[in-house]
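Inspection log for the structure reproduced underneath, given as structure tokens.
With one protein chain withheld, the remaining protein chains of the complex are depicted in position.
For clarity, chains are labelled A and B in written order, and residue numbers in each chain start from 1.
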Amino acid sequence: MVGWVDTIVQGVLLGGLYALYATGLSVIFGIMRLVNLAHGDVMVLAAFLVLVLSTAGINIIVAAAMVAPIMFVLGYALQSLVLNRTLGRDVLPPLLITFGLSIILQNALLELFAADSRRLHVGALDTASLALGGGIAVGIMPLICFLMAIAVIMALDLLFFRTALGRAFRATSDDAETAQLMGIDNRAIYAIAMGIAFLICALAGVFLGARANFDPSIGPARLIYAFEAVIIGGLGSLWGTLAGGIVVGLAQTIGAHINPEWQILAGHVAFLGVLVVRPRGLFPRAAD
Amino acid sequence: MEAGIDGSAAPSPAPRFAVTTTTRLSSVGAIAAVGLVGALVVLPAFADRRLIQDLFFVLTMLVLAQSWNLLAGYAGLLSVGQQAFVGLGGYALFALTIMAGLDPAVAVVLSGVIAGIVAVPTAFIVFRLQGAYFAIGTWVVAETMRLVLAQVKQLGGGTGTSLPPAVTGAMVGLDTVRRLFDVRGSAARDVIAYWMALTLAVLTLGSIYALLRSRRGLALAAIRDSELAAESCGVNAFRTKFFVYVMTAILSGSTGALIYLQKARISPDAAFSLLDWTADVIVIVVIGGIGTLEGPILGVLMFYALQTYFAATATWYLMLLGGVAIALMLFAPRGLWGLLSERFDVQVFALRRTLLTSTVLDEEAGARTSEKP
Partner (left out) sequence: MALLETHDLTAFYGHFQALYGISLTLQEGETVAIIGANGAGKTTFLKTVAGLIKARPSAVQFAGEHIGSRPASDIVRRGIALVPEGRRLFPSLSVEENLLVGGYVSRHAGPWGLERVYQLFPALAERRDAPATALSGGQQQMVAIGRGLMSNPKLLLCDEISLGLAPIVIRDIYAVLPRVKAQGTSLLIVEQDIIRALSVADRVYCFQEGRVTLSGHPQDLTKDAIHAAYFGL
């Protein structure tokens, strides 16, 4: 019994990590109907940047704080210099461009860092855990990660619903042409949105690197988990994405509990299952 | 003009129209194509083994490229999961030959059919998604198949397996080829695989061409331009797209079976490789020109040249590919053939439907009658 409760707790916490992976993806798709196929690789890039800084002796939290704005700028630049040139109805160009970017990132990281497994160390927090009684313990880092996911979503909620910029985002998402009539430059909006997504990737990258070993090739798998979380949760809803992440996390840990080889497959099966019975996801936005 | 009953002039004859697709270039192209295929058939008598193997690669990639192009360029369904059916076809071949003892040639055909059958339920799942999310959905389907097949111990599980000599030595026609071209067993196998690939390529091009010339092909073009408008004309978009999806799966599955028959060794990671069966294919189609039949042919040749020249350093080569993809999308989204055909307004495959009016039809009829003795 304890085994099952523990599995569920771990699953929920893993869901927080996946929600963190998925939030940036969800924001980008919500505002500009664009999917960044290099999303996972961007997180891995962030993890490597933090690794480089922390190996140089910088405290990991400070390193993360330094990497975050760098990632924002990278995302802003990618959108305004490259992706903004492919705005329009055709889905192929942004898909193929981000796909090419994914391949370039993976191989560039491979050239720079080789294929060795790496890990971000947070000192004592690496293995610290909190006892919840009844024989259940949760790792501190996974717990912080889960809370971070919630904090990020709350911050985005605040941004979207309480600020002028947020209104501009939502207006652009609704009707980009009419938003221009309000004085909103949709190119700048898209660039800021991509910058925000990259910023979240930076945070996600830290937890990705601290939780388990990473190497240049693990990006695409993370993209898939993020994507599954977004679809299960329902398009257009950030809290839905959190729920979706938890569903994927739970599916994976329960699958692993039954047979360790089934972990990832269980996640895919859950995704495909949700797609069959509730194609719009668990918490889709009413208007779409 | 004769006077009508009420004294008015007879009405001019009702205008007649006919639709044609033949152009001068396409007629020339058709003759050249027959000649080319003939030459390719007898090639093994003159060429060395290396060339046959290279051509096998070119032909199989051509089939995959035309399949992906049909799905993405004509039906507007961008898939990043074609490797699902390539891998499935490969594993089906291994299963049918090793476990059911079927002749490899028969198994190749059956593998394609199996891939088509599996495509049916997966279509219902992935068609619930649109655009970029459809693409990733197809990827998840491929990943799922990879993970499931990695659990099948009889086919080697996660590390894969090889075709036993009992199978590789049992291909029909093996002895004939050995004697005919005076080559060893494995080279003979390559020749047979090459002929099968040639057959598959010709069948693929032929069937896609036939499809595009048919009413269904017209429906496809309409859907690609505007699904809503097409549906209001009575086109059933779902059924048309579904048909193309299954057809593509059959083609990819057959190709996968053929590829892994030739390799004689399979593993889940290789059979379901995104890079080999989707990424490379996409680059091929995009370089050549998406949404045209000529494009993938050009693309495959260019890709072959790229690979031969660059294969040495894997990471830099891949980064180059990625850069090429990005540059193409930004500066030449319609690929090489797109640039050529725009500049010179040419089409080798006769697909553009031209409307001939009464005057032209009359002229042609007149020219023909004047030739009669």
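In this section, a contact is a pair of C-beta atoms (placed from the backbone, for glycine too) under 8 Å apart; a residue touches a chain by one contact, two chains touch by 3 or more.
This one's a predicted model, so the numbers in the text were calculated from it and none came from an experiment.
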item	value
Visible contact partners (per top-of-document touch definition) of the missing chain	A
Omitted-chain contact residue, chosen from A:M154, A:M182 or A:A221	A:M182
Touching residue (missing chain; options A:Q10, A:S173 or A:T253)	A:S173
Footprint left on chain A by the chain that the document does not show	164, 167-168, 170-171, 173-175, 177-186, 287
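Please note the rule applied: only the chains that are shown with their structure count from here on.
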item	value
Gap in Å, rounded to a whole number, between the CA centres of chain B and chain A	36
In the complex, chain B residues that touch chain A	72, 78, 80, 124-125, 128-129, 131-133, 135-137, 139-141, 143-144, 147-148, 150-151, 274, 279, 282, 286, 290, 315-316, 318-319, 321-326, 328-330, 333
Residues on chain A engaged by chain B in the complex (per definition of touch)	29, 33-35, 37, 82, 85-86, 90-97, 99-104, 106-108, 110-111, 220, 223-224, 227-228, 231, 261, 264-265, 268-269, 271-272, 275-276, 279
